[in-house]
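All protein chains but one are shown at their positions in the complex.
Chain lettering (A and B) follows the sequence in which the chains are written, and residue indices restart at 1 in each chain.
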Amino acid sequence: MEKIYARTKGIRPDVVSGFCPGCMHSTVIKLIGEVLEEMNIIDKTVAVLGIGCCGLKMEYMSYDNITSPHGRACAVATGIKRSNPDSLVYTYQGDGDFASIGLAESVSAANRGENISVIFINNGIYGMTGGQLAPTTLLGMKASTAPKGRIAEEHGYPMHMCEILNQLTAPCYLERTSCNTPQNTLKTRKAIKKAFQNQLDGKGFSMVEVVTNCPTNWGLDPLKSLEFLNEKMLTEYPLGVIRDNG
Amino acid sequence: MPKVEIRSESCKSCGYCVKFCPKQVLAIGDKVNSKGYEYAKVAKPEACIGCKMCGVICPDAAIEVYK
Partner (left out) sequence: MKRVFMKGCEAIAEAAVRAGCRFFAGYPITPQNEIPEYFSRRLPEVGGVFIQGESEVASISMVYGAASAGTRSMTSSSSPGISLKSEGISYCAAARIPMVYANISRGGPGVGSIQPAQMDYMQATKASGNGGFKMMVLAPSTVQEAVDMTFAAFDYADRDRNPVLILCDGVIGTMMEPVVLPEMKSDEEVAAIKNSKKWAAIGHKVDYANRGWIQPGNWSTAIMQQGNEEAAVMYENWQKNDVQVEHYQVEDAELVMVAYGISARIAKTVVDKYRADGKKVGLIRPITVYPFPYKAIENLNYNQVKAILDVEMSIPAQMLEDVSLAVKGRCPIETCLCSGGNLMKKEQVMDAVAKLI
């Protein structure tokens, strides 16, 4: 019998991920591993990890990685890639990391057209620290630091990073995907592959924003979190290719 | 005939595979693994069509599919 769907070598065979049940961090890390394996480039890849739940990845994945200061992943990746252009360098960052504390690093790397790939996990909340307000938190959505929910007058509006970066000239590829269904998960996989291929081809900055869930801090079980993702998150963050100069 | 295998130790009982299997092959079982999760089981192996959807949706890479 032929194995037609196998656990990727990009994650350790004997380790269970530290992520909560149903958390799509696990899904995306698995997809990245599958793509790297398929492209046969695991041995030249360096993952640059953001701070927060992203960091749970380091024990789970099987290849080179570096943990960056909170928000600085795009700057760290810039340093690695420029000084070692043969490596495939991608950042793996959450919304607090990429869109709040690291906004300057993210926008500046995109604006320079750094030849790196960004996998941006948008679940609308701070996970590791316990459900605080994120730049991507939906209007009305409760957070541990916004007990009445996000109020536009007080907190502003959810930030759309793909659209913000789309104002810049340099970025090559911007796509927003999700892992809410097998079909969308396969689209995310394809988008990740494209982002990596762009880098191998020297085309510059690519970002895949994956709209995901945080069952724990949303206070929902995994299946309920899928409903919230479908009904609320994807309404605010419509999926699709925002730019493709690849 | 296609076959799915579940690595019970990796399963966190999220239920995604059960929800998305088009042939209702999978179910959450009543046995728990060492982490305390009631792991998924293959309830109707004969119905499997080897579409891999369960493997794709499983966050924790707990499912492998053979054909």
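Here is the rule we go by: a residue touches a chain if its C-beta (ideal position, glycine included) is under 8 Å from a C-beta of that chain, and two chains touch if they have at least 3 such contacts.
Quick caveat: nothing in here was measured; it's all calculated off a predicted structure.
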- line: In the full complex, the chain left out is in contact with A
Task: Identify the residue among A:39, A:66, A:159 or A:241 that touches the chain left out of the display.
output: A:66
- line: Among A:88, A:161, A:192 or A:208, contact with the omitted chain is made only by A:88
- request: Pick out which of A:79, A:113 or A:149 touches the chain that's been left out of the picture.
  value: A:79
Identified contact with the non-displayed chain, of A:32, A:46, A:207 or A:233: A:46
Message: Across the whole complex, list the residues on subunit A that are touched by the chain not included here.
response: 9-10, 12, 41-46, 48, 58-59, 62-69, 72, 75-84, 86-88, 104-105, 108
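Note that in this section only the chains that are shown with their structure count from here on.
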Query: So in the complex, which bits of subunit A are touching subunit B?
result: 1-8, 11, 16-17, 19-27, 30, 179, 181-182, 185-186, 222-223, 226
Query: Considering the complex alone, what residue numbers of subunit B touch subunit A?
result: 2-3, 7, 9-10, 12-16, 19-20, 35, 37, 50, 52-53, 55-61, 63-67
